[in-house]
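For reference, the structure is listed below as structure tokens.
Chains shown are a subset, placed as in the full complex.
Order as written gives the chain letters A, B and C; numbering starts at 1 within each chain.
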Amino acid sequence: MDFLVRIAVTLPPELPVERVERLVAAERARGAELKADGTIQRIWRIPGGMQNVGIWSAADATALHDALMSLPLARYMKAEVTPLAVHPLE
Amino acid sequence: MDFLVRIAVTLPPELPVERVERLVAAERARGAELKADGTIQRIWRIPGGMQNVGIWSAADATALHDALMSLPLARYMKAEVTPLAVHPLE
Amino acid sequence: MDFLVRIAVTLPPELPVERVERLVAAERARGAELKADGTIQRIWRIPGGMQNVGIWSAADATALHDALMSLPLARYMKAEVTPLAVHPLE
């Protein structure tokens, strides 16, 4: 089943730069794994900040939650999830 | 998979009373079928208007959409769907 | 360039059923053309009403506007457009 997932990340201003860099690198690595195994089908940046929108694929909402929580930045992100139904044009 | 579905119905003021009564009766009948087959697991009225909230169960968002569109009042309703994941307390 | 487009259709309650059917059929046909020529890359239904979300591809916002306005239901729809930037995971 597909989900539209919109994620906005807010890093606390007092987080040291090196910590931010390590977190972002870990996030990129975990994202690549989710992309490779088909959980993240497509992903785009929303211009102007640390925001993205993607098409995620998972067995159900529980599997999707686990995938999202596996992201190293999970604690700092706000995710908005919309369940998607098949459209007759597809 | 479970979904939280909140439905608000707005009937156009010009709809004749008998038409409203027939629609509401048909809605009740279709609702009873969805309750009987387990699609609607639980449902409550939100006090003060034609609104309800329920726990719906469907294979995926496509099956849920079909169930919602099968309601006779579908054209007049606004549904807000939240996908639900299993909670460790259950 | 890609755009995330979320469309909600509100048909006036007084529109005769046959008119609605003709409009929806024309919309489906025009949608199929936009899907075939790659303007609509992917499209999903948002469960519970006449709403969809899609990934549209167009040279720029002007071309996207023309494609959206070519839909027979354009007069009755509300479209929310988000410009999309390439994500490093892609």
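Heads up, the rule we're going with is that a contact is a pair of C-beta atoms (placed from the backbone, for glycine too) under 8 Å apart; a residue touches a chain by one contact, two chains touch by 3 or more.
What you see is a predicted model, and the numbers here were worked out from it, not measured in a lab.
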- Task: Please report the number of identical subunits in the complete assembly described by this file, where 3 are shown.
- Result: 10
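Basically, only the chains that are shown with their structure count from here on.
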- Greatest separation from subunit A - chain, by CA centre: B
- Item | Leader among chain pairs (count of C-beta contacts) | A-C
- Taking each chain's mean CA coordinate, subunit B and subunit C are separated, in whole Å, by 26
- What whole-Å value do you get for the distance between subunit A and subunit B if each is reduced to the mean of its CA atoms? 30
- Query: What parts of subunit B, by residue number, touch at least two of the other chains?
  - Reply: 3, 61-62, 64-65, 81
- Counting only contacts in the complex, subunit A reaches subunit B at residues 1-3, 60-62, 64-65, 81, 83-86
- Contact set on subunit A toward subunit C in their complex: 2, 4, 28, 31-32, 35, 40, 42-47, 52-55, 82-90
- Query: Can you list the subunit B residues touching subunit C in their complex?
  - Reply: 3, 5, 7, 12, 14-15, 61-62, 64-65, 68, 74-81
